[in-house]
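Single-structure report; data block below.
Note that one protein chain of the assembly has been removed; the remaining protein chains are unaltered in position.
Chain lettering (A and B) follows the sequence in which the chains are written, and residue indices restart at 1 in each chain.
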Amino acid sequence: MRAKMSARSIIKFTVDAFKVVIRNFIKPERITIYYPYERLEYGAVRGWIGLHVEKCTSCMMCARVCPANAIKMYLAPDGKRRPGIDYGRCIMCHFCIDTCPADALYSTEIKDLAFYSYDSMVFTPDREKEPPRVEELRKPVEVIVDYVRGTPRKLKVARS
Amino acid sequence: MVRVESYGLVLREEGSGERRVLEIFWGPQHPSSGHTRFIVEVEGDIVVNVTPDPGYVHRTMEKLGETRHWIQNIPLFERISLPDAINVTWAYVMAIEKLLGLDVPKRAQYLRVIMAELSRISTHLYDLGIHSIMIGSSTGYMWAFGLRELLVHLWAMVTGSRTTPTWILPGGARTAPPDAFYTKTKEYLNYLEKKIDEFVTVVIKNPVGYYRLRDVGYLSREDAARYMATGPGARGSGIDWDARRDYKYGAYGEFEWSVCVEDGGDSLARTLVRICEIKQSARIIRQALEKVPRDGPLVGDALLGKMPPKLREMASRRVKLTALFLMRLPPAEAVGVTEGGRGRFLFHVLGDGTERPHRVRITTPSWQNLRAMIKAFIGSRLMDLPAIYGSFGYFPPEQDR
Partner (left out) sequence: MNATPEAIAQLIQSALLSPRVWFFAVMLVASSAVLLLAVWFERKAAARVQMRVGPYHASPRLGGLLQLVADALKFIISEPIVHRGAFRILFTWGPPIFITLAFGASLLLPLTPDLRLIRDPGLLPYGLVFSLALLLLVSISVVIIGWSANNRFAYIGAAREALLVAAYEVPLLLSFLAMVILYGTLNPLEIVAKQYALVGAVMNPLAFLAFMTAVAMATARFPFEIADYEGDVATGPYSDYGGVFLVLSFAGGTYYAAFSYSFLASLLFLGGWSLPGFSAGPWPQDMLGHLMLSAWVFVKVAALMFFLVFLRAVMPVLRLDHALALGWRGLLVMSVLSLAWSVALRLAGAAP
């Protein structure tokens, strides 16, 4: 198809393009997720990072491996230092979780993080202990995108 | 040089009035220029000179790479080109592997090939989409990005992140894909091939799109070699070079596939190379999905030996970084080369006995293609500018590093 198109092939290819577009118009293959009402279920994603305070040995590996310098060690009253994460800097690479020798840090499925102020983005070890309360105006429908007879479809998942 | 100022335009007159040139500042705030600027001089409708003004997204990657632990560089360097995240980090990790003497098990080799080919498809879809909207076809744009959306779902299954995988580690890979990944990837590839054919019908074979691309931005074979074009920019001009075949890194030697080369040298040839490479990538992924062992450690013996037994058992599902974090780069140098979607990525890492690299030298394909692209710009019409720009898959963040 390098050559100059003949008049016949110009008409043919124009008609072909119209055919494909009209077929897609009649049978749309859309996978749009209506976000606040629906939410895509990815499975195990790298989400908000939690801390088991009792497991932490204050080795500071997490703070040293963090590529974005998001982790700061806070001095606790018992003399130990524990990590707190600044989510304004965190890039969710989870290097800290994978480096922790004591499995004190763990991943959650909370991936939509939005904050009212800069201060609330900085999680001290006290706030890092348990997942933040997720404020949702309405419960979104969990959906996945799967292939039904070769085309992607948006399917609802029954959430237990 | 005389400046003639009349209402509505500023003309520059060269010589004794025989050439009247209008200068256009194309970018960085322009719908289709991306984060870069081209100072385009047009005479009538013909582009007579283009001066690139890059650097708007320079993030000092090389210098930053010297100031931090080598493992922290993996998430950093992947941001050179997020659509091509796996191939970028693979090149860096390859250099680190050579420095640290780490081996890669078969399972990780195949998984890396699968992910790297998905990364190539992702880059090609990104470029084809941007190219389509540049020549005015919003349908091609949306289809390419819709397909890429399905692809990042696959990435999210394996790595836990849509666009920033941070997945390749020296010695292997970070997480094992779930079982659903294998079937879903096959279904995705089937759908991709069907949809790419429709894309070709609507955008490339469509006479309007065809004439936008054909005989536009011609780059001869000699020029492509002289200006060191790479990736589709070189293969579209008939240069048969592909790092995957010529260096046989990873497991690429074990698959049946062919390098896509077109002789046209114009935008159409480069676009056809992209389409062809998507199909070849699908072919490679299908073979790799058959061959990949479903179980076994994700990292090589050299690294496993340094892990405590508990983590060694875990290493078939996910790899802890503790052992890697304690490694220091020896005072030596190593080079990693991969073939990314847009061309050759080269990382040259010099260690100096500390955990920080002494120097990281990076070569990215868009920077290499820039001069070839300028060569292709000159002599074209003003409306061809986006058609040529898109055909090289030029990506300013990758160029500026």
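Basically, a contact is a pair of C-beta atoms (placed from the backbone, for glycine too) under 8 Å apart; a residue touches a chain by one contact, two chains touch by 3 or more.
In this text the structure is predicted, and so the values were computed from the model without any measurement.
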item: Candidate in contact with the missing chain, chosen from B:Ile135, B:Ala173, B:Val337 or B:Ala376; value: B:Ile135
item: Among B:Asn206, B:Gln280, B:Thr338 or B:Gln399, residue touching the chain not depicted; value: B:Asn206
item: Chain B, residues in touch with the chain not shown (by the definition above); value: 7-10, 22-26, 30-32, 45, 132, 134-143, 146, 202-203, 206, 208-209, 211-212, 381-387
item: Hidden partner interface residues of chain A, rising order; value: 17-18, 21, 24-25, 28-32, 34
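One rule holds for everything that comes next: only the chains that are shown with their structure count from here on.
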item: Mean-CA-position distance for chain B and chain A (Å); value: 23
item: Touching residues (chain side chain B, partner chain A) in the complex; value: 68-69, 71-76, 139, 146, 149-150, 153, 156-157, 159-162, 164, 166, 174, 178, 184, 187-188, 190-191, 194, 198, 201-202, 205-207, 210-211, 214, 264, 268, 318-322, 325
item: Residue ranges of chain A touching chain B (in the complex, touch as defined); value: 1-2, 4-5, 9-10, 13-14, 16-17, 20-21, 24, 30-31, 40, 42-46, 61, 64-68, 91-95, 98-101, 107, 145-147, 150-152
